[in-house]
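All protein chains of the complex are present and in place, except for one that has been dropped.
By written order: A, B and C. Residues from 1 in each chain.
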Amino acid sequence: MQAPLRIGLLGFGYWGPNLARNFALLDSCRLTTVCDVDVRRHGVVKRLFPGCTVTSVTADLLNSPELDAVIVATPVSTHFELAKAILLAGKHVLIEKPMVTSESQMLVLSEMAAARNLVLMGDYTFLYTAPVHKIKALLDQEDLGALRYFDSVRINLGIFQSDTNVLWDLASHDVAILCFLLDEMPLSVNATGGGGAISNTEALAYLTLNYSSGFLAHIACSWASPVKIRRMLLGGDKKMVLYDDMEPTEKIKIYDTFLSVSSELEKHKLLIDYRLGDISIPKLHVSEALGGVAADFVAACQNGKQPLANATLALRVTRILEAAQRSLDTGGNRVLMSEGV
Amino acid sequence: MQAPLRIGLLGFGYWGPNLARNFALLDSCRLTTVCDVDVRRHGVVKRLFPGCTVTSVTADLLNSPELDAVIVATPVSTHFELAKAILLAGKHVLIEKPMVTSESQMLVLSEMAAARNLVLMGDYTFLYTAPVHKIKALLDQEDLGALRYFDSVRINLGIFQSDTNVLWDLASHDVAILCFLLDEMPLSVNATGGGGAISNTEALAYLTLNYSSGFLAHIACSWASPVKIRRMLLGGDKKMVLYDDMEPTEKIKIYDTFLSVSSELEKHKLLIDYRLGDISIPKLHVSEALGGVAADFVAACQNGKQPLANATLALRVTRILEAAQRSLDTGGNRVLMSEGV
Amino acid sequence: MQAPLRIGLLGFGYWGPNLARNFALLDSCRLTTVCDVDVRRHGVVKRLFPGCTVTSVTADLLNSPELDAVIVATPVSTHFELAKAILLAGKHVLIEKPMVTSESQMLVLSEMAAARNLVLMGDYTFLYTAPVHKIKALLDQEDLGALRYFDSVRINLGIFQSDTNVLWDLASHDVAILCFLLDEMPLSVNATGGGGAISNTEALAYLTLNYSSGFLAHIACSWASPVKIRRMLLGGDKKMVLYDDMEPTEKIKIYDTFLSVSSELEKHKLLIDYRLGDISIPKLHVSEALGGVAADFVAACQNGKQPLANATLALRVTRILEAAQRSLDTGGNRVLMSEGV
Partner (left out) sequence: MQAPLRIGLLGFGYWGPNLARNFALLDSCRLTTVCDVDVRRHGVVKRLFPGCTVTSVTADLLNSPELDAVIVATPVSTHFELAKAILLAGKHVLIEKPMVTSESQMLVLSEMAAARNLVLMGDYTFLYTAPVHKIKALLDQEDLGALRYFDSVRINLGIFQSDTNVLWDLASHDVAILCFLLDEMPLSVNATGGGGAISNTEALAYLTLNYSSGFLAHIACSWASPVKIRRMLLGGDKKMVLYDDMEPTEKIKIYDTFLSVSSELEKHKLLIDYRLGDISIPKLHVSEALGGVAADFVAACQNGKQPLANATLALRVTRILEAAQRSLDTGGNRVLMSEGV
């Protein structure tokens, strides 16, 4: 058996404690150091993780020879410089999403990691959930037929952040899921959004992705909704899937429903027919997704296998988000993915 | 008491029977003639409306001196010519939505109706529902505060039509509601969509409307969803409203929830605070909306008062849909409402 | 083709109009006469059914040689005498549920009908719904395994009636469904309930039925609930079914869930194991149940085939309800079905 991976955590704000707890549950690693610039948070760390060193000096963590890997859970704007320093220090790195703010940053990190044979992974939590794996299996078995559309709504009353917007914060989940499910990249993207007359950054955003096959994806995200909705539809020409993450157990519904070319012609109606059939709800073995993130990261560091949320996927996600941002910045105009990327 | 308004109906396909039934329930009018080119439908008309004349010749209806008003429930592409002929024949006209296919057509009809002192009304059914009236009342009482956003999802497995797309078919409801609720027109619109790799017309479409105040509206519509969703959010800076039309009785939820400028400053967080408060569900007196459409049309014809779904509102709705279509046709690019309108 | 069955309707209050509308839609019968003692209702009848004779004199209807069958939709306390008179007049009879108030009354009617070769049928509407037929098919195919329990909740804010209680009004639906699904009669019943401190008749009631196999059925019904619930569970040792009649389309859910004798023994736990598996939601062809009631009655009158809701079933339902009433009257004590029946 291998020696446990020694892990440091940068940032113990909103998400850091969840990461820490999940890594602490693994036998294959040790959470040895936590760094947060806010000393008021140090007490909680000491209480929850008695054996852990706590510091407010980032360099302590970067320079420690005792650490094999570092998790970055600080604000987005700091990710790139921190990740560079971690890789330069010869340590594996896991970065909270959104990982960086541009494709060029991700390219730099990706090349640094590859050159040093280090793991560079993103915390794309949804890639580690039972529903997303079920959908992936349905696609692999060609149960859905040719894909028609993807439609995701991800809205709730969220924390308005100043160094990112809702697109990078929430739509990044859906973009990562799309990149995980499909090999294909979109031809073009459009994004619209706004601050809802209250914030300078986008608190609501809408992203459309067009693929060469005619497949159409749309993502609606918001920090300003009084109801929490996490609902995703994936339509194929044989079956359709509804993934409702707010359902406690019945998260996936498979509709034996399809659209097909009709044999009957009627004036003013298209030759498209449809069928509403049975529905099935597969039993899923629900577990905390972050546990899967932690296990995959540790395994990748220890045995060199690429994690699901690897650098290649991270590059694809970032390319799409950057193109979407460019569309947002130009009033929603279409941005071709081939432009400059 | 006035003599009952004598009404003819053009088209007894999908929506025509609903219109006929609702007009037949009114004391203030008589459904005297029904015209459908498909003679197979004549039997049903005779059975359901024994006293009614049935024909397959449109001219019979247009030329009848016995008719005061005509309802147009034929395919969209025929609406404009039929409505022109009806107005020329000196009869009031009610047109199923989408009323026409361009703003210029609507302008022609609008001027013809005004010149002849005839009623020109659209069947924007949702303007006659208790939930929309409740929302209007909340706005009139300034209960919601300054409006931030509108977000509507209107999807189901629908009939793919060949002479219109899902934007004109379904988003027209939301655009009509927006025009009814707000005096302001949007500055610009963006629309994306596609046929889901199956049809030439858009079966899924997404429409963003930007207003000068920063108010943002988004409408998602689809004919290709295995689940039926009719959900609308209207966010104000004092309260927010959820209108879920699939709920049998609890259609409107008012959230005492708001976003506000925070007094506390924290790095990387915006100065935006929020509060999730109580929710109230007002008792609504639900009745069939089409009954309200019928009553408003008949009253307008008889006493000259403008109906809610009047020509001015219809013009605004059509302007927005035409701009949206232009955006769709140019890959989702922003279309300013001042351009050419 | 046979001559249409000529039908008269007694009672045009709450349920009568629904019966009238459904019979009027059939080609195989004619609604020729409607009788209601309240002359204020005559106008509506004339308007909705122009060809129909309207009267307030019951004898007109009973004595009419023009009628083949009569529907009884008057208050419960009048059913028995009316049905007797109808059968004596040589006409078939359909009686709204609850049909009568005692088993002895039902025996009288049943024997009269049999002697005269007339149809005696109850308006047990749920026997004509797609969900109940689906459950029956699952039982016939032995998909559920040995039956363990039945659990129904049927509550809403209802009209407090003075000549019956909630048990006869609402639980009669569930008892009829049980009698339709199962050949077996219960060994004993217990019923509790009360007026909720407001009415003399029971506005809430709870009925337990014990069967010799160990199968247990429970029915909860209420006129005093602010929410409407129509939810039925049928548990077998192979699968379980949930029938939620408030769901617009997904009324039946089949759970691949079972309880079984465990091979593993643990102290203080029974040797019972369970499995939560997949769920399937069959597509049902939903139509108005009352249409099925009407068609079955007319067909039975015309061709002599027994209807689903026949006199034998009605006798079983009434026996159970009468035993339940006896239990209610004695403080919920167990009443053996063999006692006096």
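Operating definition for what follows: a residue touches a chain if its C-beta (ideal position, glycine included) is under 8 Å from a C-beta of that chain, and two chains touch if they have at least 3 such contacts.
What you see is a predicted model, and the numbers here were worked out from it, not measured in a lab.
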TODO: Out of C:E66, C:E81, C:E111 or C:D163, point to the residue that touches the absent chain in the complete complex.
DONE: C:D163
Task: Among C:V44, C:V108 or C:A224, residue touching the chain not depicted - done: C:A224
TODO: Determine which one of C:L259, C:A299 or C:M337 touches the chain that has been left out.
DONE: C:L259
Task: Absent-chain contact - pick from C:Q105, C:T129 or C:S188 - done: C:S188
Task: Touch list for chain B against the chain that is not drawn - done: 250, 253, 256, 276-283
Task: For chain C, residues in touch with the removed chain - done: 75-77, 146-149, 151, 153, 155, 157, 159-163, 188, 190, 192-201, 203-204, 206, 208, 210, 213-216, 218, 220, 222, 224-227, 233, 235, 237, 240, 242, 255, 257, 259, 261, 267-270, 272, 274, 276, 331-334
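Quick note on the criterion: only the chains that are shown with their structure count from here on.
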Task: For chain B paired with chain C, centre-to-centre distance based on mean C-alpha positions, whole Å - done: 42
Task: Shared interface positions of chain B, touching two or more other chains - done: none
